[in-house]
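Here's a structure for you.
A single protein chain has been removed from this complex, and every other one stays in its place.
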Amino acid sequence: MNSKFNKKPIDYKVFIIVAYIFVVIVSLCGVVPFIVMLSGSFTSEARIINYGYSLFPKDFSVDAYKMLFQNIDRIINSYGLTIFITLAGTLLGLMFMSMAAYVLQRKDFPWRNKLSYFIYFTTLFNGGLTPWYMLMMKMGMKNNILALIIPHLFTVFHILIIRNYMNGLPYEITESAKVDGANDFVIFVKLILPMSKPVLATIALFTGLAIWNEWYNCMLFMSNEKLYTLQYYLYNMLNNATAMKEFTNGTGANILAGADLPTESAKLAMAMLATGPILLLYPFIQKYFVKGITIGAVKG
Amino acid sequence: MKKAKIVVGPNGTLQKKSTLLGMVLKHKILLLMIAPALLYYIVFSYLPMFGVVLAFKEYDYALGIIKSPFVGLENFKFFFKSGQAFTVTRNTFLYNVVFILLGNVMQLIVAVLFTEIGSKRIRKTAQTCIFFPYFISWVVVGAFVYNVFSSDYGMINSLLKSVSHEPINFYSEPKYWPFIIVVLDIWKGLGYGSVVYMATITGIDTSIYEAAEIDGASILKRIWYITLPSLKPTVITLILLGLGRVFRGNMTMFYSLIGNNGLLYNYTDVIDTFTFRTLLFSNDVGMSAAVGFYQSVLCFAFIMLANAVVKKIDSDSALF
Partner (left out) sequence: MKLFKRVALVVLAVMLAASMVGCGGDEKNASTDITKLKMILVGEKPALYDEIYGKINEMLREDIGAEVEVEYYNFSDLNQKYSLLFSTGENFDIVFAANWVSYNQQASKNSFMEITDDMLKKNAPKTYETLTETQKNEAKVNGKMYMIPNTALEYSDVVALIRGDLREKYGMAPLETADDFEKYLENVAQNDKGITPLVNLAAMSFWDSNESKTTRLAIPKGTELSYDVVADKFEKRDFQDYYRAQVKKTREFVDKGIIPSDIVANKTLDNMFENGKAATYVKNLETSSAMAKKLRAAHPEWKIEICDFSQGIPKVANTAIANGLALNRTTKNADKALQFIELLRNDERYFNLTWYGIEGEHWKAGENNTYTSLNAQLPKERRYEPGCVWGWKNQAMLKTDTTDIPEKKEILERWKTETVSSGIHGFVFDDTNVKTEMTSIASVASQYGGPLYNGMVESDKIDESLKTYEEKLTQAGIDKVYEETQKQYLEYKNSIK
């Protein structure tokens, strides 16, 4: 590789060196706060309160994790649930959204502009939380796992990104296949999908992350602890203390009693637990962005 | 790639454009494929959309949405009477425009540079690194920011004090915050946003690059004439999609960073934080619906304008 690099022209060398410097700086900006978070989760509470966060744990302690693992059953249960809804939701969402996107970019589909607009319009106007909540409740979404999946199945943003990508694929593919007598669904599955791997990987990642981070619908619809997602736990921990503080000022009761208020380090530890797995998974998804595809081959 | 954009001749479609039924039958498979999406949006978006009437109603639980009495524009009054309507609308708009433009430029640069780097290992590691911030929730970011900028305990002020410089009271100086907020927003969305661009670059036919290299095109030229033009439709789509939300503020971010610090509001308050804070106590459904409606109308007007402009310049890239 080195010899190959040496043969390149000077402007290429300068460019690559600048690129490397840039990449290193940007990467550090991303990774340093994360290390601070990790180190904070292994620091004693007193240390954090007194001296703030640091890059390396100064007063090493696993108390935060110990505290979290007291509820190990609940955490394992949330993990299971979160993994399940993430997989199911991503798979279903990807299927439905890519189908819709394909249709919306088919140049011979007469309603493609109208329907694109029909779908896009929903991002501009919505009826607000109340009517939507009523609808979901009427459909029996209370304590129903579908309430965690359905809201993520379709995202206008994602559909339009896929549509955009497929738009860039040569239309001759569809055309020639039609001449050969293939039906639209077969063309989509056999020809278009394999060529759309990078964008499908992207949207799988986005949808997966959206569901993995799901807490809002969980908060609205779940009262059964068995249906709590991981992020809802985190959300609760992070916000309960602040919320309680606001309420205490208005009451004479001791509303802090009985609430096991999380320590600062426990909050960070929980955040680590909620992010860890998806980060480990990321490199596997990445390979789809790296593996270039040669469209020419298909074209021939 | 360029050649692929052959405009489909009207010969196929126009000739058979006889009846609606005929057209439906002809495209029945395509219609079936898009049916789930249409059904979803009809049920979960259009059906509850009649809720916008709440903006003009005094909501009474016993009467329900339909029977609650109309109150005209009463629900909008509080927003305009507060004297902050203009400020928060302006802030929301400006922040979002900067977020969208600067954010996309940064993501684009990152995507282009990352894909040019030869070493797969470094590229992958770096890609993962810039994704980290996405996972740090705003609440945690808020706590970190306080650790950095606090006047008594903050890192910056500790540094300033150690070189016997006057400490800066960040939390009572609004002028620093637009900068801090923009940097944080870009930082947090960089990894996530650049993925789309990277995927698009991956989709570019590699043979075009090879041909260009053989022709002796310099790397900058290749980026300028091959990579960037291929990314153009994606850039425009993403920017347009962003602009469609330009009057909606990221409530979680602003609230986690600023909280209830009145001194900073003029520079940092957006429509969503304003409504959240003001309606926290009264919890009024009608009033929050009113602000939501106001935002929708502004977004609608703005995106129609932006889309029309794009359509004029490059009709292929318009959203609709």
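Each chain carries a letter (A and B) given by its place in the written order, and its residues are counted from 1.
What we mean here is this: contacts are C-beta pairs under 8 Å (C-beta built on N, C-alpha and C of every residue); 3 or more make two chains touch, one makes a residue touch a chain.
Since this is a predicted model, take the numbers as computed values, not measurements.
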- Query: Where the complex has a chain not shown, which of A:Val18, A:Leu55, A:Ile76 or A:Met244 is the residue touching it?
  - Reply: A:Met244
- Query: Looking at the whole complex, which of A:Ile25, A:Leu55, A:Ile76 or A:Leu91 touches the chain that is not displayed?
  - Reply: A:Leu91
- Item | Selected from A:Val62, A:Met134, A:Ile173 or A:Ile285 as touching the chain missing from the view | A:Met134
- Note on the structure: Residue list for chain B contacting the dropped chain reads 59-63, 74, 77-78, 81-84, 142-143, 146, 150-152, 169-172, 259-263, 265, 269, 274, 277-285, 287
- Query: Footprint of the hidden chain on chain A, which residues?
  - Reply: 45-46, 48-50, 70, 87-88, 91-92, 95, 129-130, 133-134, 137, 140, 142-146, 149, 186, 189-190, 193, 219-220, 223-225, 235-236, 239-245, 247-259, 261, 263-264
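Definition applied: only the chains that are shown with their structure count from here on.
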- Message: On a C-alpha centroid basis, what's the spacing between chain A and chain B, in Å?
- Response: 15
- Residues of chain A that touch chain B when the two form their complex: 1, 5, 9, 11-12, 15-16, 19-20, 22-24, 26-31, 33-34, 36-37, 52-53, 96-97, 99-100, 102-104, 106-110, 113, 115-120, 122-128, 130-132, 134-135, 150-151, 153-154, 156-157, 159-161, 164-165, 167-172, 175, 183-185, 188, 198-199, 201-202, 205-206, 209, 234, 238-239, 264, 267-268, 271, 274-275, 278-279, 282-283, 286, 288-296
- Residue set of chain B touching chain A in the complex reads 1, 3-8, 12-13, 17, 23, 27, 29-34, 36-38, 40-41, 43-52, 54, 59, 65, 109-110, 113-114, 116-120, 122-137, 139-141, 143-144, 147, 153, 155, 187, 190-192, 195-196, 198-200, 202-207, 218-220, 230, 233-234, 237-238, 241, 244-245, 285, 288-289, 292, 296, 299-300, 303, 319-320
